[in-house]
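Sharing a structure below in structure tokens format, with a few things to ask.
A single protein chain has been omitted from the complex, and every remaining protein chain is retained in its original position.
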Amino acid sequence: MNDQISPIVELRDISKRFPGVLALDNVSMNVLPGEIHAVVGENGAGKSTLMNILAGELQPDSGDIVFQGNRCAIPNPYVSQQMGISVVYQELALCPNLSIAENVSLSSASTSNALSFVKRRRFAVKAREVLSQLGITDIDPNRPISKLTVAEQQLVEIAKAISGQVKLLILDEPNSALTREETDNLFAILRQLRDSGVGMIYVSHRLEEALSLCDRITVLRDGKWIDTVAAANVTVDDLIAMMVGRAVDDLYQRATDATTHTQTIFELHDLRSGNALKGMSFALKAGEILGVAGLPGAGKDELVECCFGLRSYTGKIDIQGNAVSIHSPSEAIQLGLAFIPADRRASGALLVMDVKGNIVAANLPSVSKYGLMKQPAIRATSQKYVKELDIRIASLSQKMGTLSGGNQQKVILARGLATNPSVLILHEPTRGIDVGAKAEIYRILQDLAAEGVGVLIVSSELPELIGQCDRILVMHDGRITGQFTRDEAAEEPILACAMGQTTHF
Amino acid sequence: MTQQTSAVSYDKQRQTVTARLKKILLARETGVFVALILMCLFLWQATDAFLTVHNLLNVGRQISLLGIMAIGMTYVLIAREVDLSVGSIYALAGLIAGMLIVAQWNLWLAIVVGLMVGMGAGFANGALSTYGMLPSFITTLGMMSVARGAALVITNGRPVTINETAGADPKALETFYFLGQGYVFEKIPMQLVFFIAVAIIGTILLSRTVFGFRVYAVGGSDKAARVSGIKVFNTKIWTFVIMGFLSALAGILSLAFLPSGQAGRTGVGLELDVIAAAIVGGASLGGGEGTILGTILGVLIIGVLRNGLVLMHVSPFWQEIAIGAVIILAVGIDKWTNVRRRT
Partner (left out) sequence: MKRLSGLPILIVILMAALFLAACAPAAQPATPTPPAVEEATAQPVETPQVEKTPQAEKTEEPATTEGFTLAPAIAERMAAGKTPIIYVSYHDVSNEFAPFLKAGVEKAVADLGVSAEFVGPVGADAEAQIAELESLVESGVDGLAISSASTDALAPAINRFLAEGIPVVTYNTDNPDSNRLAFAGQDLVTSGYAAAQVLADLLGGEGDIIITTLDAAAQWSIDRETGARNAFDEYPGINVLETINTGTEPQEIYANIENAMLANPTVTGILSLECCSTPAAGEYVKRNDLQDKVTVVGFDELPTTLELIRDGYIAGSVSQAPERQGYEAVRMLVDFLNGKPISDVDTGIEVIDLSNYQKYLGE
């Protein structure tokens, strides 16, 4: 590190206590101009608290913030922005009803006189300027946000963040919803920004990316600063060890041997649905973990929706050799299917309900009699899965919304398992989940397969599929363009199939 | 091993006692309850008439019909819907039953027809708000007008009076009046008895049954509920049917009490009182939250306030301001002091 360059921001011994939790415990770090500084740690390590202090959303209990050599307080987000700190949050904070240009100028709209005229033309000029600074010239700034892809929206978010005089840019999981190609594009833009002297803090769960993108990496665990290291000097395994405080077995390796799977348990014949699915046929065997890969728009979402009765289809579905038709999730559940949806907050968790309610929600007949809920049965069922899946909660009555992402996902998994499924369908099972919980979920899936459950994982994370699955199907444009056994599976040929360049069977 | 288990369970037990205490203290109902007690203490000091059995039973009777409907509204709000048509259904169902009694139908048949009308209107609200894909704010706004209009059409705008002069059978009348005006144990008004009965059944249905669980799930996230195999639309429709049934019941009891009604005035503006009572009691317009106990406390707050303001000789125009302020305060205090949301 270049010690003579003075940092943009320096945090000294920052502590922050919430009722019952010490979220930050004497954490110190700094960010230099022209540096991308990654902050990694499991959920609950204190990353968001740290970011929120810099953004002016939270005030530290003790410690100093030194910005460009001056000790200062950041009492609110407005001041933070005035200082030149911009934050790009994981959940996009754009107004979908407004255009790109209007969104980019939103912060200026917050500072100028409420009765002054909106200068749309100037907005457009400004937006084009900022976008071209990011190397984007082919987007019309007057398009409404709602018409953009997630990746484009992410770029607009960054454009919005750098539209003022930004000195420090904070990115909180900016690429969690992006494809590899889009991510590469984003990183190119971030490097360009770095070269122009902007300091960046990059928060992510994707450690490989943090290593390739960032200059230095700070690791937090349980609110404590563990270490700040140069990216060039560490490996993913080193980071994981620092994050969890112990060495973790290689995440992406299936522990058990692929046994021979004989009994077909779930089979699709020429499944079609609108323009999205153009004839899908495959068979899932008992005890097998089958992965489905594909780029966004390939039809993966539609495939899981058809399988679980959320979307109408033509074609045939066999379950354990019997032809069935699935019109609704309740039918699917009765037929022995369980589904873990991708969008955990919207479609998975019942956030205002408690944990036990979430666990039994799909399995009401077994915990009720004459329409009355049997509280002891509910507690027993919940208790069983909390223990089996090692869900960390204070009590069964804890509200789902207060759990971490990983624990929420385990609760949703428990809900599926409580129905005793013969087929488990998972859609993006580990999105936004920290590394420890990820490993535990993989272990659970392996155990289930060993017990003879057929597991179908639909995911856009290739390492996950390659590490976990016995077999991987690749989708492109509503069709299967490739099938890889465990030994054949590798990122490059799978991507080639996913992009429709080749086929592999 | 055994020692360890017992230590763990002891620890757990202790934890649950403190957890329970914390839960009770943090519960929305506690805040409303404390506010209610404070209000009662104040009125007891400020007026002579408030803390008398006679007055308290009066208040009990005055809030009963509002309470019956607010319980229905709690279901609808938890399912993340809203029903604006309750005042009109109250008038329509009550007046239909009344007209049938005057026309010398069998009393019980007339009442059942009235209740069916309410459930039918509720079903229409529910079906249009789910399968019809319209927001319930719109469907029930429409139903509010349709039901009110239907009541005016069938009564031709004339008041419906249920007595012998109008042609009702004296025996049926006696029973009907008992339902609305009678007393049990000499003192307790029948309307209050109905309210208590509906409250008990409503509580059990909401907190103990699978249906109640589904209502919370649907209101919490309809997508997640659907993926869990819960029939979202049917659940929502049922909440509207319950709402319609309870509106009709209240409307019929109202007619049995007064015993006359008029399509242009009966139940006008009631929907907002009903929604306000449920919201004050902790139900959320965002769905997924609310309890019958909370709603009852909300109804009590509004009832005691109305009674107290008159007992204190507050000018009628100031009463409006006071009631509005209390609604905003009751919900506001919960939001502003909400510790739960931050953890």
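Some points to look at:
Chains: A and B, in written order; residue numbering restarts at 1 for each.
Just so it is clear, a contact is a pair of C-beta atoms (placed from the backbone, for glycine too) under 8 Å apart; a residue touches a chain by one contact, two chains touch by 3 or more.
Source: prediction; values computed, not measured.
Interface note: of B:V117, B:L270, B:A283 or B:A330, the residue touching the hidden chain in the full complex is B:L270. Only one of B:L258, B:L285 or B:A322 touches the chain withheld from this view, namely B:L258. Among B:P135, B:G157, B:G286 or B:G324, only B:G157 touches the chain that is left out of the view. Mapped onto chain B, the interface with the missing chain covers residues 47, 49, 54-55, 58, 62, 65, 148-149, 152, 156-159, 161, 163, 165-166, 181, 254, 257-258, 260-270, 306-307, 310-313, 316-317.
Going forward, only the chains that are shown with their structure count from here on.
Centre-to-centre spacing of chain A and chain B amounts to 42 Å, using the average Cα coordinate of each chain.
Considering their complex, residues 18-20, 308, 310, 328-330, 332-334, 339, 341, 343, 346-353, 357, 361-362, 364, 368, 371-373, 394-395, 397, 399, 402, 415 of chain A touch chain B.
Those residues of chain B that touch chain A in the shared complex are 15-16, 19, 23, 208-214, 216-217, 219-221, 223-231, 287-289, 339-340, 342-343.
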